[in-house]
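Heads up, one of the protein chains got dropped from this complex, but the rest are sitting where they should.
And now, chain A:
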Amino acid sequence: MAKEFETSKPIYLQIADHIFQKIIREELKPGDKLPSVREMAVQMGVNPNTIQRTYSEMERIGVVETRRGQGTFIVENAEIITELKQTIQLEVISSFVKKMKDLGFSKEEMIASLKSYLERGEK
């Protein structure tokens, strides 16, 4: 299969996450055309109905738009892309913080350990 999926999350959302990641890394830019539903289905090895749901969901959030007869495009709206970046960043941070809290670390310890980890990584 083209891609492995986690068991606990709907596949259509995992594919949306995958596309969001590409947008954030700027592999996909505002105005870029996404593959057709069928092409994406073949690429991912999933049912086209699933991809249709992925695209509808991304359109609902406002990250992509469907142009009649032309396909699905990343919106040319810098605000929405920035918002998407912030939302996903926040998701990652909050899950990190929650896990650290569950382990009993204080805020100061989190910041200190994160700082030292990043400094070590940069060397």
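Just a few scattered comments:
Operating definition for what follows: contacts are C-beta pairs under 8 Å (C-beta built on N, C-alpha and C of every residue); 3 or more make two chains touch, one makes a residue touch a chain; residues count from 1.
Here is the rule we go by: contacts and distances are computed from a predicted model.
In the listed set "Osmoprotectant transport system permease protein", "Rod shape-determining protein RodA", "ABC transporter ATP-binding protein" or "aminomethyltransferase", the entry agreeing with the UniProt name of the missing subunit chain is "ABC transporter ATP-binding protein". Per the touch definition above, the residue from A:47, A:82 or A:95 contacting the chain not shown is A:47. Counting the whole complex, the residues of chain A in touch with the unshown chain are 1-3, 5, 7-12, 38, 41-42, 44-50, 53.
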